[in-house]
Structures are given as structure tokens and as C-alpha cells.
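Omission of a single protein chain aside, the complex is shown with its protein chains in their original locations.
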Amino acid sequence: MLSVQGLACARGGLPLLEGVSFALQAGQALVLRGPNGCGKTTLLRTVAGLQPALAGEVSASTDSIAYAAHADGIKGTLSVRENLEFWAAIYGTRGIGAALEQMNLRALADRAAQNLSAGQKRRLGLARLIVTGRPLWVLDEPTVSLDAASVALFGAVVRAHLAQGGMALMATHIDLGLPEAAILDLTPYKARLPEPGAGGFDEAFL
Amino acid sequence: MASFWEYANPLKFMRVTDWLLPIVAVAAVVVTATGLIWGFFFTPDDFRQGATVKIVFLHVPAAMMAINVWVMMLVASLIWLIRRHHVSALAAKAAAPIGLTMTLIGLITGAVWGQPMWGTWWAWDPRLTSFLILFLFYLGYIALWAAIDDPDTGADLTAVLCLVGSVFAVLSRYAALFWNQGLHQGASLSVQPGTRMDWAYKAPLYTCMLGFGLVFLALLLAGTRTEIRARRMKALVARERMA
Amino acid sequence: MIALLIRDLRLALRAGGGFGLGLAFFLILAVLVPLGVGPEPATLALIAPGILWVGALLACLLSLDRIFALDFEDGSLDLLATAPVPLEAVVTIKALAHWLTTGLPLVLISPVLGLLLFLPADAYLWLILSLLLGTPALSVIGTFGAALTVGLKRGGLLMSLLVLPLYIPTLVFGAEVVSRGAQGLAVNTPLALLAGITAGAVALLPFASALVLRINLR
Partner (left out) sequence: MIPDLGRYTLEVSLAYVVSLGLIGVLAFFYWLRGRSVKRQLAEIETGRGKNG
């Protein structure tokens, strides 16, 4: 499970969000909403451990998190199988068969990833998430630039993941097609900047 | 209670340097002018090097500062990496162009001096080579600062570069020594090998060294003030955009 | 870890991976130098150690920006940084892959180019040995430079400016081994120093590279 307490994070040296708290139990999904630039990506990267938090705590071992941005880290010159086997080896999981099956990629396993259609690529990206074997998925804009069918596929995969006791933390500004997910609007957590020249230590810059 | 680290507060730094900078600047001009005028007009010619000996009053202080500035940048970078005081990182940033200029002065005065003495503008002598390499390190450091938008990322990356660069600069120095035993006289304070430098030269030389140190300090304070303002300006603009 | 190495090697060897570019550059340089300097064997023999070392160094430099840039663009680097492998190990493996695809082929082809440049017969052993000892340092130092400039626009030129000064000690000692070998002098000292620099760089620089990579990914 994941619990976030009083998290504050910054982008480019400026505090962006503060006092963000939420918890996620097994089988739950949480969607972060908010206008562009409100700090969704920053929050996700902080939770994933890519950047340090200004304050607060993220109580999930980083060992439980699989992070994915909209770039999937797929290598075009490697085949579907090679791509997945690589990530399986990195995460120390065995067997990519289940992921191939679930994403209906078995027939494409030996095709180079650069020859896949956009939807197939997306399926490969999702298969990568399954291959990691991690319970907590942290997804940044997972459905951006996808057609309706792919969005539905994405919803089905996340649902299956949740049904197996997984968790998902997602950021988006469009509809994900996951009505059962809880929604957290980040707008109220916008960090209040100190008054200019208030005499704080390094806040003198702000 | 009044800890040294308080000066790492940008506001306090600005307040203190507000009155300190003019004093340092005036002192820098006075001391440097005294030393150089003394050296240029009122020192005898050396019996072997003739009037060229007067170049020592520029060459040695500049060369000394070229190294000292890098050491100062190294210390400032370490302070930034360990204690994360922004003023420290900005001071390192402000120091680099001064160090670059000092290195350049050292190289140019050396060439102008070397021409009549050794009959060549340039020699691949370990000392000269080391300074040329130091010049490249300064260039790289400044270029890296200039290439990065985010101020904290820039501070972090340049600080690591400064650390790693220092190790390699020292290695290069030994490599250059190993590679070619040179023409350059050994100790910087003896004009001729074996004989001690006369006080007639030493006194103005020390004055010039102090003067160059003060010039560096004045420019450093001025530059750091500018960098603090620029940093604040950037933060304000970013803040405006976010609001 | 081995999976990462295999993946990087595969990527380098497949179409568009850029394998062989450094090698071709090294070859072209060895052809251009006699054309510029003149065919005099004595002159060429004199400058051969330096040319071969400078050529190897530039050929290494040429492929450095591929180490992280592609992985950064397609998001793999973010994923690797959040994966259960230490970033220090990732950086080391990347440097190793770079060495295997760039440094090692340079070492293997260098005797042929030595032939073109009339390198004295005594020097071949030292040429191969010094390149074998020195090119790993070039890869590791270059990985640091690549990590330092990974997120930057126009990072390639800047990286050259940052990396080349760091290459100086390796170049000096490496070329010194070969030219001493060519003159039949003792090579122990520069060889030991070269090995020392490589050992130090391989042992310590990955930590700096991982540190700057983390900063760049923030």
C-alpha cells in the first residue's frame, strides 16, 4: 500500500505543491486531476523517487513501484520479445509469456518494435508494466494520444491489475475510462509562496 | 550566535556587501595602482633580463590568482554540495570569468616575456601547458553554467564538474611535468635560479599580489550580487508564470 | 545487469546503432594524416604514436553522446532510474558497452593503422597494450561527460569541451608509452601511471556519473 503524508514538491526551485496527503490500499486506483502545470508530473516523479520531496513522506518502498511516463522506453530496433525480456531481467521477474498473452502480443513477439502501430506500441508499453511484477503502478498521462479502443484496452488492463490486488496512481487531464477510480484534484494543494523579501533563508530568492 | 554561515543568506549578503563592496573596490584600485606604478616606474632593470623584469608584477600575481580562483571555486562548490547555500554556488559562478581572465593575463604576459627571454612566444613547457589546460577547464565550467536553464541543476552539475575537474587538473599538471621538463624557472619568487629576489622587486610584487587579490574580491562581490539579483529575477518571473 | 549490457550491445550493432562510425573515423584520420604531412616514413614514424592516440581519443569522443541521449529521449533512462538496479551499476555497464563497441575495436584495428603510419616494429606491443589500458578510461570519463550534458540541447559540442580536458592525462601517458616503446626506452613508469589513471577512473567516476545523472533526471 501507498500512503503519502503532507508531501511538498518543487519544480525548477519553486515550490509547486504542498500538504498533499492520500493513501492507496490494495485494489484501489487514484487519478490525479488538475490543469496543466499544476504539478501532476512533479508529484508522480517525487512518489517514484526520481526527485526529492521538499517536505512530507512517501511511505511506499520504492521496490513496489513501477513508473511509466508517456514515453515507454521501447527500443525500435529490438523485437517485442527482446524489449520485454530486457525489462523482465532488470526487474528480476521470470517469464514474459503471461504479459504477451494478456496484451495479445503473442503473434507480434518477433516483430521489431519500430514496425508496430501506435496502438500495438501502447500495448507493448502496458505489457512492460505487467512484466515488472510491481504492485504499484505510477502512470503519467497513460492515455495521451490514444484512440478510444486503446483507452478501453488500457482501462481493462488496469482493472485486471487492481483485481489482482495491485494499485495504480495516475495523472491525467482527460478521461481515463476508469469510473471506479478515486479522483484527487490537485488544485487546492497549490503551494503558497512566501511573500517576497519575507526574510526567510533561501526564500529570499522567491 | 553570529555564525559565519549567516552570510550565506542572500539578504544578509546583499546588506553587508552593499557597504563592503565600495570599500573593497577602492582598496583594490589603490593597492593595484600603487603596486604597478611602483613596479613600472621605480624598479631598476635586471642586469640579465633588462626591463622585461617589470612584467613580473603582472605575470606572477595573475598566475597566482588563476590558481587561487579555481581553489576558491572548488571550496564554494563543496559548500554548495554539502550545505546547499545558494550564495556559495552563485559566488563560484561569478568567480569563473575572473579566473579565466587571470589565466589569460598569465598566458599573455608570459608569452610577451618569453619572447625576448627564450626567443619564443610559446613553449610546450609544463607550467605553460598546465595554464593552457586550466584555461580549458575554466572555459568548460563557464560553458556548462551557460547551457543550463534551471539554476539549481546548473549549480549542482557545475559543482560536480569543478570537483572532478580539479582532480583531473592536478593529474594533468603531473602529466605535463612528466611529459616535458621545461624552460620555466622554478620558484615564482626568484628571478634568477639560485639567487634570491631583491627586496626592490619583492616589495612592489607583494603589493601587486595583494592588489590582484583585492581586484578579484571586488569583482567577485559585484558578480555575486549580480547573480543573486539575476537568480531572484528568474524566480520572480517563474512565479509570475505559475500564478 | 548482463541484460542491460546485452541490450546495449544489440542496440549498437543493429541498424542505426552507430557501430563502426568511430572505427571508420579512426581509419580516415590515419589516411588523412600522411596526405597532410607527406609520405616521408621517418616523419610519419615520429608522429605515429601521437596521431594514433589522438585518433583513438577523437573516435571515442564521437560516439559518447549516444550513451545516454537515446535512452533519455525515449524515456528508458527514467525507467532505468526507477528500476531495481543501482544507477552506479547502470552507468558502469553503459561505459563497458561503449568500450566494447568503440574502444576494443579501436585497439584491434590500431596495428593496421600503425602499419600505414610506419610505426616502428618495437612499438606495436606497447601501442596495443597502452590502448588496451587507456581506452577504458576514455569510455568511463566520456560517460561522465555524457551524463553531465544528457538533458541539454546542443549538448554534443559542450560535451566535447568538457570531456577533452579530462582526457589529457590519459592521452599524455598513453602516447608516452608508445613513443618510448618506439625509441626502445623503458615504458614502466608511464604504463603504470596510465594503468593507475584507468583504475582510478573506473573505480570512482561511476559515482560522479550516477550523481549527475540523478540531478539531470530530477
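First chain written, first letter: the chains are A, B and C, and each begins at residue 1.
Rule of thumb we're sticking to: a residue touches a chain if its C-beta (ideal position, glycine included) is under 8 Å from a C-beta of that chain, and two chains touch if they have at least 3 such contacts.
Just so it is clear, the model here is predicted, and its values are computed rather than measured.
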Quick one: jot down which shown chains the absent chain touches.
B
Tell me which of B:T34, B:T52 or B:N180 is the one touching the absent chain.
B:T52
Can you say which of B:N9, B:S77, B:T109 or B:S172 touches the chain missing from this structure?
B:T109
Answer key for B:K12, B:R84 or B:R229 versus the chain not shown reads B:R229
Just checking the interface: what residues of subunit B touch the absent partner chain?
36, 40-41, 45, 50-52, 54-55, 58-59, 62, 97-98, 101, 104-105, 108-109, 112-113, 115-116, 215, 219, 222-223, 225-226, 229-230, 232-233, 236-237, 240
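As a convention for this text, only the chains that are shown with their structure count from here on.
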Make each chain a node and each touching pair an edge, then name the shape: line, ring, star, complete, other.
complete
When the mean CA coordinate of each chain is compared with the mean CA coordinate of the whole protein, which chain is closest?
C
Nearest whole angstrom, what separates the Cα centre of subunit A from the Cα centre of subunit B?
48
Could you put a whole-Å number on the gap between the CA centroids of subunit A and subunit C?
37
So which bits of subunit B are touching at least two other chains?
none
The answer for subunit A against subunit B in the complex is residues 12-14, 16, 37, 193, 196-197, 199, 201-202, 204-206
Subunit C-touching residues of subunit A, taken from the complex the two chains share:
45, 48-52, 62-63, 65-75, 77-78, 82, 85-87, 89-92
Sort out for me which residues of subunit B touch subunit A in the complex.
9-11, 84-86, 150-152, 228, 231-232, 235-236, 238-239, 242
